[in-house]
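For this view, one protein chain was removed and the others were kept in their places.
Then we have subunit A:
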Amino acid sequence: MTMARNCIVVNLDRCTGCFGCEVACKMENDVALGQRWSKVFTVGPVGEYPDMTRYALPTMCQQCEDAPCVSVCPTGASYRDKDNVVLVNKEQCIGCKYCMMACPYGVRSWNADEGCVEKCTLCGQLTSQGKQPACVKSCAAGARFYGDLDDPESAVSKELAKYDEKDIHVLRDAGNKPATRYIMTDMIGTWYDRVEPRGGHQTAAYPVED
């Protein structure tokens, strides 16, 4: 097994919040109505005028290094493939939903027709043919990147190399070590590592006060 850290990196300085990635994902992967593998939030507005923050936050499976979804799965249906990508083998899933409880971000969805769990696959069907994931390809703002964080020649590493450490963020880490990086400079405002959607299917999210 190659110990790659394949993931999506999003440059929030560039993201316009157009929801194109969300739609491209649904089309490419035939995600059921009402379900998503990729979801864009609008975080904020939050803060005191004039220090206000409002930004788009595209979310999906964060490809955790210590993925709790994999460690709790009783059947091995949630697993890492030969490229270290966290995936679901739907034919082994018994529908216990432990992985949904264990994912710190709630980015797994439930396929009611098949009675099993699904999530972002990093479009392995495309990347295995040298193509880009649908969300990356469709991003009109050029804000999304796919690749291996450990390969300095990958698109993700090259984009991250342009920025200071302080402008590179991850969602709140509960020990699961998310791989996905978000680039956001103070041009946009303050980064919030824990956000909460206002309602189940709404796209507005607000920081959680701990």
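In the analysis below, a residue touches a chain if its C-beta (ideal position, glycine included) is under 8 Å from a C-beta of that chain, and two chains touch if they have at least 3 such contacts; residues count from 1.
To be clear about the criterion, contacts and distances are computed from a predicted model.
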**OP:** Identify the UniProt protein name of the omitted chain, choosing among "Nitrate/nitrite transport system permease protein", "DMSO reductase", "ABC transporter ATP-binding protein" or "Metal-dependent hydrolase".
**Re:** "DMSO reductase"
**OP:** Would you mind spotting which of A:Phe41, A:Tyr55 or A:Trp191 touches the chain that isn't drawn?
**Re:** A:Phe41
Original post:
Per the definition of touch given earlier, which of A:Ala24, A:Ala77 or A:Ile183 contacts the omitted chain?
Top reply: A:Ala77
Subject >> Chain not shown: contacting residue from A:Cys7, A:Ala56 or A:Leu171 >> reply: A:Leu171
**OP:** Would you write out the residues of subunit A that touch the absent chain, in ascending order?
**Re:** 35-36, 39, 41, 59, 68, 71-77, 91-98, 100-110, 115-116, 171-172, 174-176, 194-197, 199-202, 205, 208
